[in-house]
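Handing you this structure, nothing more for now.
Apart from one protein chain that is not included, each protein chain of the complex appears where it belongs.
Our next item is subunit A:
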Amino acid sequence: MSDNAVAGATSVEHEDEVLAELTAPVPEVGDGGPEMVQLLTPEGQRVENTEYDEYVKDLSDEDLRGFYRDLVLIRRVDAEATALQRQGELGIWASLLGQEAAQVGSGRAMRPQDYAFPTYREHGVAWCRGVNPLNLLGLFRGVNHGGWDPNEKNFHLYTIVIGAQTLHATGYAMGIQRDGDVGTGDPERDAAVIAYFGDGATAQGDVNESFVYAAVNNAPVVFFCQNNQWAISEPNERQTRIPLYQRARGFGFPGVRVDGNDVLAVYAVTQQALNAARSGNGPTFVEAYTYRMGAHTTSDDPTKYRVSAEVEVWKHRDPIERLKSYLVHTQKADQAFFDAVEVEGDELAVAVREGCLSMPDPTPESMFDHIYVEEHPVVEAERKEFAAYHAGFTQEGGH
């Protein structure tokens, strides 16, 4: 007993140091620090990493070109949607500009039986899951609340209430566990869940509760935080005093920071985390260190709270340019390939635009649909009342 007390006293100085380090403010525009997993430098040079190389070693040149294609196409969809919003065709749009690699890298690491719970900016993950981009536009155009069947592609509806989906993801993972679809060794069967959220969301009670539930249940869930440095106008240091990935340790599971603008590194790190979850080793927190290049949404004005120099720094880390220069100097892709992707992007943009413009408005009566499974007298009475009211206008000669 007294020995312990003495030992405790001698380590006080060291504890102070540790504490000081842990509570030091997070630098505003850091580069992610030495702890950040990176396989491609911003210049597109391949960096060796003994721990993560094995997750990308089997990627063929075609796979790599596929990543590139994904990055370009989803950026194109995003740009078109932003333009459509400016032209009044969408009420609002949340752009993923700058976050393509974090989304494509993690989205491509999933297997069909895995399940994704997104927030509202995961257009690139939706793309990887095969959700039609027009469904995403429908939500922002106001014709529906998403409109896709989440169980068809194992991609849940967008969640706008910050952090709520992390608990749903954890519960879903607990279901997978109970169904025995974890740790069987059968790659077709073992499944995991991935929950997407932002750096701001880590402040929410729900997110912290999901960490607790996932940890104590050893649930097969990957918490995938896209740290794009901002929660609307609030920088990281208004949300956290320690690097986010380090939080996981306090909850009892591993946390890793990955270069979110490096599609290879994200793919590798997410693979590892998903493998761990599928094989019964429980949750992992992945912090994809990235940047929101545009406004929070089209309603936001970032010039009120951040300086353009910061944006310039991050332009240099662009995920698409990085992969492109890697593909070029390793001769894994030629100009004809890049040109073809460009053309494909143009065609996709046209399809998105036309699809958006020709999206029918929902019929007014449709708002009474799908509220309950069983017929509900109040809904039915109001449906009739609504129809009668509108029929009255038609008789009077149009509404």
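In the analysis below, a residue touches a chain if its C-beta (ideal position, glycine included) is under 8 Å from a C-beta of that chain, and two chains touch if they have at least 3 such contacts; residues count from 1.
Here, contacts and distances are computed from a predicted model.
A chain of the complex is left out here; the name its UniProt entry carries, from "Glycolate oxidase", "Pyruvate dehydrogenase E1 component beta subunit", "Putative DNA modification/repair radical SAM protein" or "Heat shock protein, Hsp 20 family", is "Pyruvate dehydrogenase E1 component beta subunit". Considering the full assembly, A:G200 is the residue among A:G32, A:G105 or A:G200 that touches the omitted chain.
When the full complex is taken into account, the listed residue touching the unshown chain is A:G91, out of A:G30, A:G91, A:G130 or A:P187. Among the residues A:G142, A:G180 or A:G250, only A:G142 touches the chain that is left out of the figure. What subunit A contributes to its contact with the hidden chain is residues 91-92, 120, 139-145, 160-162, 200-201, 203-206, 231-234, 238-239, 299-301, 304-305, 361-362, 364, 366-368, 371, 378-379, 382, 386, 389, 392-393.
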